[in-house]
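Right, subunit A next:
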Amino acid sequence: MSDVGTKELRIVGFLCNWCSYGGADTAGVGRFKQPTDLRIIRVPCSGRVDPLFVVRALLTGADGVLVSGCHPRDCHYSEGNYYARRRLEMLRRLLQFMGIDEKRFHYTWVSASEGQKWQQVVTDFTKQVHELGPLHDKKEKAD
Partner candidate 1 sequence: MRVGVFICHCGSNIAGTVDVARVAAEARKIPGVAFATNYMYTCSEPGQDEIKAAIKRENLDRIVVAACSPRMHENTFRKTIQKAGLNKYFLEMANIREHIAWIGNDKELNTEKAIDAVSMAIAKVMQNKPLHATSFKINKRVLVIGGGVAGMQAALDCADGGLDVVLVEKSPAVGGIMARLDKTFPTIDCSICILGPKMVDVGQHEKIKLFAYSEIEEIKGYIGNYQIKIRKKATYVDWEKCTGCGLCMEKCPSKNSYDYFNFGVAPTKAINIPFPQAIPKKAKIDPNYCRQFLKGKCGVCAKICPTGAINYEMKDEIVTEEVGAIVVATGYGLLDQNILTEYGGTRYPDVISGIQYERLLNASGPTSGHIERPSDHTEPKTIVFVSCAGSRDKSIGVPYCSGFCCMYIAKQAILTKDHIPDSQSYVFYMDIRSPGKGYDEFTRRAQEEYGAQYIRGRVSKIYPKGKKMIVRGADTLLGTQVEIEADLVVLATAAIAAEGAAEMAEKLHISYDTFGFYVESHPKLRPVETNTSGVFLAGACQGPKDIPSSVGQGSAAAAKVLSLFSRDMLESDPAIAQVNTNACVGCLKCLKTCPFQAIVEDTLRSGKKVAKVIETVCAGCGVCTSTCPCGAIQLQHFTDNQLLSEVSAICQM
Partner candidate 2 sequence: MAEKKYAYYSGCSQETSSKEYDISLRAVMKALDVELVEPEGWSCCGSTPAHTVNHVLAAALAARNLALVEKMNMPVLTTPCPSCLTAFKEANHRMENDSFKKDVNSLLDNPYNGTVDAKSSLQIIYEDIGLETIASKVKYVFTELKVAPYYGCIMNRPPALAKFDDPENPIAMDKILSALGLNVCDFAFKTECCGAGYGYTKKDMMKELTYKVLDMARDAGANCIAVACPVCQMNLDLNQKEINKDRGSDFNMPVIYFTQLMGLAFGCSPKELAIKKLIVNPDKLLKNRMLKSETDKGQDKEKLKASA
């Protein structure tokens, strides 16, 4: 059972090392409780997140994907999140078109100091995905 009340769903998060991963750390240090569904993959920059990672995850078992980077103007690499913003916005619209609810995909900006915001993002997004339920008819885990 997920903290959200139903069976845990699979949510994949791509977090940039400098801001959002740090924000998730800050949330942890502050002991800000969050639903447990999210699995985090660390990337150097949200600009590293090829939209196809999101597609791959959603096609192979994820029920939701979250991408989070530094706020615009705050990118550690100056410009990475600007590219991310364009690509991920394009993807969001494309997913909805091909029949994957855009609510299963969220991209946002969380800085290393925004532990509370991170808690909010994870809580809200997890809730949102749970409202939609599983994306795939998954086989039960063998064990």
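Here is the rule we go by: a contact is a pair of C-beta atoms (placed from the backbone, for glycine too) under 8 Å apart; a residue touches a chain by one contact, two chains touch by 3 or more; residues count from 1.
On how the list was made: all candidates are chains of the complex that A comes from, given by their letters.
Model, not experiment: these values are computed from the prediction.
Subunit A shares a touch in this complex with candidate 1, selected from 1 or 2.
The touching residues of subunit A, counted against candidate 1 in their complex, run 1-3, 8, 10, 12, 17-18, 21-22, 24-25, 27-29, 31-36, 39-45, 47-51, 53, 56-57, 60-62, 73-80, 83, 87, 113, 119, 136, 138-139.
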